[in-house]
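For this view, one protein chain was removed and the others were kept in their places.
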Amino acid sequence: MKTTLPVIVAFLSGLIMVVGFFLNPEKSFLGNVEEEVLRWGTIVGGFTLLLGVVSLVRVNSRTVSQKKQGWIFNLITLISVFAMAIPSMIPLSSKSAIGSVLYSIIPASWGGLFGTGPDSIYDWMFNYLESPMMATMFAMLAFYIASAAYRAFRARNTEATLLLLTAVLVMLWRIPMGEAFLRLFGDNVPQYINSFVMNGVNMAVQRGIIIGAALGAASMSLRIMLGIERTYMGKG
Amino acid sequence: MTFFAQFQIWLGAFLVLALFSFLYKDNPFYKLAEHVYAGLSAGYYVGLVWQSVIIQQLVDPMFDDGQWWLIFPGLLGTLMFARFFAKWSWVSRISLAFVMGNTAGVFLISQLHGLILPQTMSTMLSLNPKNGFAATLLALVTVVGVISTLIYFYFSKEHIGVLGGTARVGIWFIMISFGAHFGYTVMARISLLIGQVQFLLFDWGGSIKQIF
Amino acid sequence: MFDKKFGKRYFDDVEINLKGIIQITTLTILFLALIAISASAQSGESSIFRAERTSVLIFAVIFSIVILVYTRMAKQGKKLFVRKIAGLDAVEEAVGRATEMGKPVLFIPGISEIDEIETIAGISILGRVAKITAQYETPLIVPVRYPMVLAAGQEVVEQAYTEAGKRDTYNKDMVRYVAGEQFAYTATVNGMMMRDRPAANIYMGAFFAESLLLAETGNAAGSIQIAGTARPEQLPFFIAACDYTLMGEELYAASSYLSHEPLLLGGLKGQDFIKIILVALMIVGIVLSTVGHGEAFKALFKSV
Partner (left out) sequence: MSFWEKVSNIDRRWIYFLVAVSVVFPMLVVIKFPIGITPEAKQLYDAVEALPDSSIVFLTFDYYPSTLAETEPISIAALNQMFRKNMKIITMTTVPLGGPSIAERVTRKLANKYNKVYGIDFVNLGYKANYVAVLKGMGSSIESIYPADNAGTPLKDLPLMSKVRNYNDVKFIFVVADNGIVDYWISIVNAQYGTPVGAGVTAVMAPKMYSFVEAKQLTGLLGGMKGAAEYERLVNHEGTATRGMDAQSMVHLLIIFFVIVGNIGYFATRKSGRSGQV
């Protein structure tokens, strides 16, 4: 029961997708079922995102309540979670039951602050706290790339040499001065990089990798549907 | 600039600098920013799922459009939380299995239909020299690249003989492609660094000038 | 009987029968659909079957049969050859060095959800790594980004420790949930690397822009690093910053190779078989196109 039922559920929800693909949606009952199941999938999938939040809150509250070393930082995490989450969940208008109670206490003009709209607290925190940090993490990569290039891009063998030569060539090609430099070797050199390196070799390799990865993903999907692969089920 | 606009800039600048400080050394400011970030991102998911999934896709259609049957995905979603109760955690497998099966079904077909077949087809290029030298050369590069890459990822035989030779060409092609990717990514990351530095120099710097 | 300790790998008889039934049902449905389509295609009217998708159906059927046949062969204990993957020994070496130094091993099973094939491959390699750390009694840290991965990871590690007879040294916090957002996760793991200074960092799974952030920090912390991912856009960074890198499908191959799990092995062999078919088809198509008769052949691969 504990494993059989999930296997059957996985099989059926997958099968509907597969069979639905081959049927005409206007002509068959299954076409509509497919659409509905997909919708269910997005809804149930949304809940899995919330699981992470629950785990995070649990882990951090434990540290805080036991006053483990550095618990103050975990408290900050908890405060940040709620500061962002709570305003986003408050209803925007007085239409619903909770909303009508809420807006009898606070002015209705505050409504815009809640939810996830353009003027909300949530949107503000995203734009002015979270995104600068996200952009900074990306920006830090520039430093790391430089140091990785220095330490690791060594012409140790043919493969490494090809990698670093192409990288240098593309970096040159993408900046004004480099492009001018490349033209010294012939007016069409930048165009050749475009067509042979980017559209030629690069595209071919991407295609080979795409095909291989797709085969892997398809065979895994097949095994999940058939209940052969169950790593995802975790502990019973 | 209003006080609030100044405040926004200073807050942003503090967080940016706190994260950048990790480049020198791990320190309490980085640790602070790291923990704020972890919390905010979790809160972000709550808002996203609450508004765009629970309200827009579940509650509104159920109450406004009378789509009562959405109670089932709602229940399945709620069952996910059974995971936190040891005795009932197996129940959450049903919801998970639903999502996994659903994804697997979509994937099985989309990978075969959307990727493998069309990509295989577009590799069937004409190598006829009458298409012109450049076009033929490009076609040849593509064909050799795709096939040798596939051969490199063939595991059922040792890579010796013809197979080994082809695989070797494959790895060369692969390295060239990775180099190109590296070059492009370098460009993207530097641009974002430039963006952050522009923020610090001009926005925050401007604010500092105005204050002092 | 179903042995809870040894988990999912050992099925009881009822389940094996069930699987057989499911497999047979699927194939029957696919075949019936095939026949129905060919029948409806002849009648010419628009039917409930999409005749234009016949080629996809045929390919799907062939694909499924090949994978299932190889899986069955692997399960029956047929010897299936998989070439040795360079760099795999490095995993054991790295754990050995961590033991000598008395420092932990950090393992990251990628940053994707459990429904990603790379994550599953990563988790299965984790099982193997955990077995080695259990034998050497080396501390193991596994930060994860999703609760589902947490559950699967904990189970695999616990099982490895039990199998190695070191159940008493297993600790639930070895696999821990860190943060949900990509860079929040990265920021936290980077902090861990600088504070705990693991001797070896092993990255196996799906990685995105954080690949280099992790690998460079690990390098700065002086750890041996081994990476494996199927994402082509991240591979250059792992290649640049790690000591060994498994590229693309090597990750999947490694997980089958290490685990000697018949199910994984069978899948891998099946994919290899299909790959050869595809290459053959490509060559036929190229030859036909070159002599100017390719369009009809290519049309077989087209569908809406």
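Letters A, B and C name the chains as they come in the text, with residue numbers starting at 1 for each one.
Everything that follows uses one rule, which is that a residue touches a chain if its C-beta (ideal position, glycine included) is under 8 Å from a C-beta of that chain, and two chains touch if they have at least 3 such contacts.
The shown structure was predicted, so the numbers you read here are calculated from the model rather than taken from an experiment.
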- For the full complex, which residue in A:L56, A:A142, A:L162 or A:I228 touches the chain that was left out? A:A142
- The listed residue (A:I72, A:I106 or A:A155) that touches the chain absent from the view is A:A155
- Touching residues on subunit B - with respect to the absent chain: 23-24, 44, 48, 52, 56, 180-181, 184-188, 190-198, 201
- Task: May I ask you to list the residues on subunit A that touch the chain which is not drawn?
- Result: 116, 118, 123, 126-127, 131, 134-135, 138, 142-143, 145-147, 149-156, 164, 167-168, 171-172, 174-180, 190-191, 194, 198-199, 202-203, 206
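Note that only the chains that are shown with their structure count from here on.
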- May I ask which two chains are joined by the most contacting C-beta pairs? A-B
- Query: Most remote chain relative to subunit B, going by C-alpha centroids?
  - Reply: C
- Gap in Å, rounded to a whole number, between the CA centres of subunit B and subunit A: 4
- Could you state the distance in Å from the CA-based centre of subunit A to that of subunit C? 19
- For subunit B, write out the residues touching at least two other chains, lowest number first. 19, 22, 31, 33, 37-38, 40-42, 44-45, 83, 96, 99-100, 103-104, 108-109, 112-113, 116, 120, 123, 143, 146-147, 150, 153, 174, 177-179, 181-182, 185
- Return the residues of subunit A touching two or more other chains; collapse runs of consecutive numbers into ranges. 3, 7, 11, 15, 18, 21, 48-49, 51-54, 56, 133, 137-138, 140-141, 145, 149, 163, 167, 205-206, 209, 211-212, 215, 217-218, 220, 222, 225, 232-236
- Task: Would you pull the subunit B residues touching subunit C in the complex into a rising list?
- Result: 19, 22, 26, 30-31, 33-34, 37-38, 40-42, 44-45, 83, 96, 99-100, 103-104, 108-109, 112-113, 116-118, 120-121, 123-128, 143, 146-147, 150-151, 153-159, 174, 177-179, 181-182, 185
- Item | Touching residues (chain side subunit C, partner subunit A) in the complex | 2, 4, 7-8, 14-15, 18-19, 22-23, 26, 29, 33, 37, 46-50, 53, 56-57, 60, 63-64, 67-68, 71, 113-115, 117, 120, 123-124, 145-148, 150-152, 154-156, 158, 176-177, 179-180, 183, 186-187, 209-210, 212-213, 215-217, 219, 230, 232, 236-237, 239-241, 248-249, 252, 263, 267, 270-271, 274-275, 278
- Task: Note which residues of subunit A are touching subunit B in the complex, please.
- Result: 2-3, 5-7, 9-18, 21, 37-54, 56-58, 70, 73-74, 76-85, 88-89, 115-116, 122, 125-126, 128-130, 132-133, 135-143, 145, 149, 158-160, 162-171, 173-174, 195-212, 214-215, 217-218, 220-222, 224-225, 232-236
